[in-house]
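Taking it in order: structure first as structure tokens, then the write-up.
Excluded from the complex is one protein chain; the other protein chains are retained at their positions.
For chain A:
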Amino acid sequence: MGNAVNAGGDGASGGSAVLAMPSEPSNVDPIMTRSLSAWNIYYAVFDGLTRLEGDGSISPGLAESWTSNDTQDVWEFTIRDGVAFHDGTALEISDIVYTYEKILATDTSTNKVAIAMVDSVEAEGDNVVRFTLKNPFAAWLSQVATIGIVPEKSYEEKGDQFAEDPIGTGPFKFESWNHGVDYTVERYDDYWGEPAQLDKVTFKFVGAADARTTGVESGTLDTALIPASQVPVVESSNSATVIDAVSNKVALLGVNTTAGALQNLKLRQALPIAINREQIITELLDGYGTQTGQPVAKGVTGYIEDYPVPTYDRGAAKKLIEESGYDGEQISFQYASSGGDPTDPLVAQAIASDLEAVGLNIKLVGAEQESQSLTIANHQVAGLYLNFWSPSSMDGDVVVSQLLAGGPEDYARSPVTAKLYLDQQAASGDERIAVYQKIWEWNTENVSNISLWQIKNAFASSKSLKWTPPVDGIYRAYDYSQTNR
């Protein structure tokens, strides 16, 4: 493979950019921490064996090519020559083996869960790394993209201080991290691939959505994710523009199918058709959503083109509930009253009133986002809940595992989906997509959870900044350039 182009000479355009992040990563150590906010920085400072591009496709990273056996549980990656870390030391195969083994040996690493299927990782000669997995895992190419490779020597020396002065092989090198304020990187001129275009990129942590909007309008920030409600404000501004981007995020209505009235299949089947998705998207999300009937978004592996969206039909839903013998038992509905998306409370109220309109007795229960996440992760939801899934690996595997194959959001624990999940891990290409279709069909029929809509993101961006918005909302700093600086 090796599609990297060395644009030597004056390929780079120069300039700098300030990219806003809604939250500061708690840690920027690719061994220890796996988080949406940290990836913004990892994709600048580190490289994985593969690279997950902003459109969800996989391209070569530190590995220039790879092969797997038929059962997809042994993977071999051929590592490119001439890669150097930011401190000038050459990348060795042993650094890659070290990175993976270190993660597996660290209980407090949040990456450990993501690569728990690794049985062994070993060097084969000078330029091949071989992974033997405990089970077939078709999504392995996406998974390795999310693991940044660190230099063994430096990591061992710095220990838990590595994040304060990290060294990677990525297109940018670390400059400074002002905790609570920003994280700055500068272009790495000896990068193995196409060099980054900007000289300097600053990731600035700005929690308040209003501050992000005014920050871009005033030129303090170059780009920021903003709520759909602020799109008109930015559109009317002279200095900034709005960039719409499809995202990998899907809104879901989770269902505890093992509790109370929700155990009744007929009643559950009324839920998807009782919700007026179109009205909610238009009126509450300012159009920033697309109705869907499957839990992964377009661009994510496992997405089925033209998969049917439940048709809103209040009459039919009412009828199903009458037939179910529902006796008016109260059904709780949890949502994030704060700390989540600002529209969550409004969306939850709209869904609740749709469900009440077909005869259900809904009790809204609001909680702060992190508390709600904890309840969900601990498999403790009593009734319905509003939640979102955006698989950072851009692969449906994790979504199925969480929602339908034994994960914390799987209340049904069906052997059917558990089996299909394993089938999916062992399959590849079209065959794998066909298994996903079966999983979604099972879910549509059994209403284990309800897919609502795919979220569209809105970014405010200065007019001089050139970039393609990524579907996972994570910045690829190497993709940015300034046109008039």
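In this text, contacts are C-beta pairs under 8 Å (C-beta built on N, C-alpha and C of every residue); 3 or more make two chains touch, one makes a residue touch a chain; residues count from 1.
Throughout what follows, contacts and distances are computed from a predicted model.
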Name per UniProt, for the chain absent here [options: "Cyclase", "ABC transporter permease", "Molybdopterin oxidoreductase family protein" or "Iron-sulfur protein"]: "ABC transporter permease"
Hidden partner chain, touching residue among A:Thr290, A:Ser324 or A:Ser371: A:Ser371
Omitted-chain contact residue, chosen from A:Ala90, A:Ala105 or A:Ala208: A:Ala208
Per the touch definition above, residue among A:Gly14, A:Gly219 or A:Pro342 touching the missing chain: A:Gly219
Touch list for chain A against the chain that is not drawn: 23-24, 26-27, 29, 32-35, 107-108, 110, 112-114, 116, 159-164, 178-182, 204-208, 210-211, 214-215, 217-221, 237, 339, 368-371, 373-374, 377-379, 391-392, 398, 401-402, 406-408
